[in-house]
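The structure under discussion is supplied below as structure tokens; questions concerning it will follow.
Removed: one protein chain of the complex. Kept in place: all other protein chains.
Chain naming follows the written order as A, B and C, and within any one chain the residues start at number 1.
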Amino acid sequence: MGLPTKETMLDIFTKMSLLKQNDERMRAVIKSGRLVMPYYSVRGQEAIPSAISTLLRDTDFICTIYRGTHDSLAKGCPVDKLWAELAGRVTGTCKGKGGPMHITHPESGVMVTTGIVGSTMPIANGLAWGSKLKGNDAVTIAYFGDGASNIGAFHESLNLASIWKLPVIFVCSNNGYAEHTKTEACTAIDEIARRADSYSMPGVRVNGNNPLEMYEVAKTAIERARAGEGPTLIEAMTFRFFGHVFGDDDKYMDPGEKEERLKDDPYPFYRSFLIDGGHAGEDELAAIEAKHKDEIDAALQFALDSPFPDADEVRRDVYAYEVVE
Amino acid sequence: MGLPTKETMLDIFTKMSLLKQNDERMRAVIKSGRLVMPYYSVRGQEAIPSAISTLLRDTDFICTIYRGTHDSLAKGCPVDKLWAELAGRVTGTCKGKGGPMHITHPESGVMVTTGIVGSTMPIANGLAWGSKLKGNDAVTIAYFGDGASNIGAFHESLNLASIWKLPVIFVCSNNGYAEHTKTEACTAIDEIARRADSYSMPGVRVNGNNPLEMYEVAKTAIERARAGEGPTLIEAMTFRFFGHVFGDDDKYMDPGEKEERLKDDPYPFYRSFLIDGGHAGEDELAAIEAKHKDEIDAALQFALDSPFPDADEVRRDVYAYEVVE
Amino acid sequence: MTEKMTMVQAVNAALADAMEADETVLLLGEDIADKEGGGVCGVTAGLSTRFGTDRVKSTPISEQAIMGAAIGAAMIGFKPVAEIMLMNFFTVASDMIVNHAAKLRFMSGGQTSVPIVVRTMTGAGVSNGGQHSDYLEAWFAHTAGLKVVLPSCPADAYGLMLSCIDDPDPCIFIETLPSLFTPGPAPERGRKIPIGKANVIRQGGHVSVIAYGRIVNSIATLAEKLSGEGIEIELIDLRTISPLDLDTILASVRKTGAAVVVHEAVKAFGPGAEISSAIHERLFDALRAPVKRIGAKYAPVPFSQPLETASLPSIGEVEAAIRALAPAKIPVPA
Partner (left out) sequence: MTEKMTMVQAVNAALADAMEADETVLLLGEDIADKEGGGVCGVTAGLSTRFGTDRVKSTPISEQAIMGAAIGAAMIGFKPVAEIMLMNFFTVASDMIVNHAAKLRFMSGGQTSVPIVVRTMTGAGVSNGGQHSDYLEAWFAHTAGLKVVLPSCPADAYGLMLSCIDDPDPCIFIETLPSLFTPGPAPERGRKIPIGKANVIRQGGHVSVIAYGRIVNSIATLAEKLSGEGIEIELIDLRTISPLDLDTILASVRKTGAAVVVHEAVKAFGPGAEISSAIHERLFDALRAPVKRIGAKYAPVPFSQPLETASLPSIGEVEAAIRALAPAKIPVPA
């Protein structure tokens, strides 16, 4: 495996920095009580969409889940609109109507964020089908978790994608848990990637905490999809540092498990890798991080300064026209 | 593979004879216009439940589908009550309320017949779970088709059965078609049995037109289930001689395909095998067949002589008590 | 216009005309392409041959995947018409329809939309039993963001299908299985029938009868008979269940002062409840008597034919209800 270009490696880092700091700030703000919402922290899983998204164009699509701010930001969803959305403001991506579980930003290709486990996959197929019909080489990423690999929609979607040779990549972030249930307690196979065999589709397990391995695997899958050769299932092994929903305890984990897994933090690992390998200087990375800090400061301020949507918004966007009751 | 006992071999034949003749008569009666219903002929698939059912007890359960008269009869559902049900009479298994897609006869272990593709599997799991909790060694068979292996419930059910080590056997009758769609056109794997791998469960493909091979495979699976070792997926290769719903044309088949496949008729094959191998005499088999003819004559008469249910039945069995509107 | 057509032919014609006019119109569903017979009832027959199997796709038995494919393609500019073969199979696909198709426009603050049509067939009366006969339009009428259409005749099916395909929002299009092959006057090609607008089939001053689906036709026949006796009903075929055309309903009841609502869905918590309460709320003082609701019995649909009939609303019930509501003194017909 050769390394990607320096530019790409920095691009991945830049995304990871944004995702990590954004998550940290989000948790801090929620903890302080300034914003109230169900928040599914993405801390620990940054490497996955960061690596993938450097391979994507604005015209490519993603569908992601409630635990998806990292996926959306990596794909290009603007930070300020994201914050405004999470603050329920009219300046948010969705005018405050969607919230953290429903971030949408078609301009950057963030098409669906869903709160229903398993539901990214069927819709991602549709986006991929449409792209294929248009004859362009856009690809669609369906993000989901290990727990979602046990629901019916997973099966139906992978089967259809394979038969229709759709340009879609199924990215399963295996963080070891579905809410509080261990993956092995609910999943009758050791390696979720092997479920791809049931659909005559390549299936690859990869260390999702290593951005470069992730990048390689994603590259192969995305190129395959762009070339019209069909879908791939990627199982990215990772961990969510802050449990299922922010505020949860971690009693369901084995003693010492969390401590052990926190050691495998993709962020410092990759940061050191870049510096130690001479791919980037400390100053350079610190500057990126500082830029993100400012960007997030500004985004939070933008969100809090923005107005809430007008009550009339309840009647709008139900249909294409306004509802009169 | 050793042969089963002579008694078992005759038992299988006896069931096959009943199933085949029953189907023939059913088609004749529908064709004549004496009964009107959607009928899903089972002709060609007799060997599967005949072999399996010789291994089952009254206390074992089956869940089957609209194409399921063979499964129910093989399990012991009385012929006369079946006919009465299909004729919509109050003397039917279900007082005429269920009809051909919903044959139920708990006394013989026929627990559910469903018209919804994929739905035998989740409920079979429940019956198997209950049996396991009771600490008896009853097993449950979930019958379904090749097409059903693409629906979500298949995936969820096999996963759960494996994790819970349920005494259930998933029997997929692969007759090459889901309605008018070829299996390979909608199923992204050559061998459905291999989907068992996704659930760490044994998966076996078998010639479902050979009752003895079918018997062997079923025996292993049933013994495994009774011993508490968990579920098995069996893919029984077969063909339905009369299309999806009786009355269909067969334009969706390749030219010559049907003719070719009709040659592989389990009934004459097995009949000859028994006689040629000296396992049974022509007279003996003819006597069994004649008995079934009489039994079916009587069943048809019983059905036609029986009254229709009273209109009050609409209010009964909705709840445990009668509905007053 | 004496040409006749069945609902199968009419929907087929609408799909063909829409596909001809707009290449973003796509069809998908189980067995719908010609290789697979052109649909179990032939509604899509000939279309894959004519428009290609890229645009007319047979699918696996995977209702969630079918709906997801339709939704995703719709979000990027296509107009998919997805078939869920029978309405009871919505129960395996309703997440996609209710949580996604219906809500994505709203939840995205208007950034995305899902202009799909979901075609489905249903209806008791053909001994299909409990799992193949339910009318579930009330579920979808209760789901904000969906439109629900249920034509009573081939010509309406044609015109409403054209409108559904054109509509920017997800539409549920329900075909009545028992009358799928009943011929009726052929539609005028290209003529759309608006969604959300009821059809006053017959004008009359004595009792408003509000119905939809195949039973409208039996009521039209009944109306003739009653007219002979001097009872003039105003027969309203809703065509669309949601959004409900209250204007037309209210205008009629304001005139007649009495209403009967009829559908083949189960009466309890059925669409008739909404219609009846909406009328009472707005025309309480104009009503001579309470609105009468007629629907199917509170039971699964039985297989046995006499029982199945007993579970359905009968035209006799409708007649009795109308007679009971007709003004005591009917002016003698001239």
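Everything that follows uses one rule, which is that a contact is a pair of C-beta atoms (placed from the backbone, for glycine too) under 8 Å apart; a residue touches a chain by one contact, two chains touch by 3 or more.
Quantities reported herein were computed from a predicted structural model and do not represent experimental measurements.
Only one residue from A:R43, A:H102 or A:K132 touches the chain missing from this view: A:H102. Taking the complete complex into account, C:S276 is the one of C:S127, C:S208 or C:S276 that touches the chain left out. Of the candidate positions B:N125, B:N175, B:N210 or B:T232, contact with the unshown chain belongs to B:N125.
Contact with the chain not shown here comes from a single listed residue; of B:S50, B:N159, B:S173 or B:T187, that residue is B:N159. When you scan C:V8, C:A138, C:A186 or C:L312 for touch with the missing chain, the hit is C:A138.
The omitted chain makes contact with chain C at the following residues, 64, 88-89, 91-92, 94-95, 97-99, 102-103, 106-107, 129-131, 136, 138-139, 141-145, 242, 265-266, 268-274, 276-278, 280-282, 284, 287, 289-293, 297-300, 302-303. Across the interface with the omitted chain, chain B contributes residues 61, 63, 92-98, 102, 104-106, 111-112, 114-116, 119, 121-131, 133-134, 140, 152-153, 156-157, 159-160, 163-164, 316-320.
Looking at chain A, the residues touching the absent chain are 36-38, 85, 88-90, 92, 94-102, 114-118, 147-148, 150-153, 178-181, 185-187, 249, 251-252, 308-309, 311, 313-315, 318, 323, 325.
Rule of thumb we're sticking to: only the chains that are shown with their structure count from here on.
Using CA-based centroids throughout, the chain positioned farthest away from chain B is A. Chain C has its Cα centroid nearest to the centroid of all protein Cα atoms in the structure.
Per-chain CA centroids place chain A at a distance of 45 Å from chain B. Shown for chain B are the residues that touch two or more other chains, namely 150-153, 185-187. Chain contacts: chain C has residues 59-60, 62-64, 92 touching two or more partner chains.
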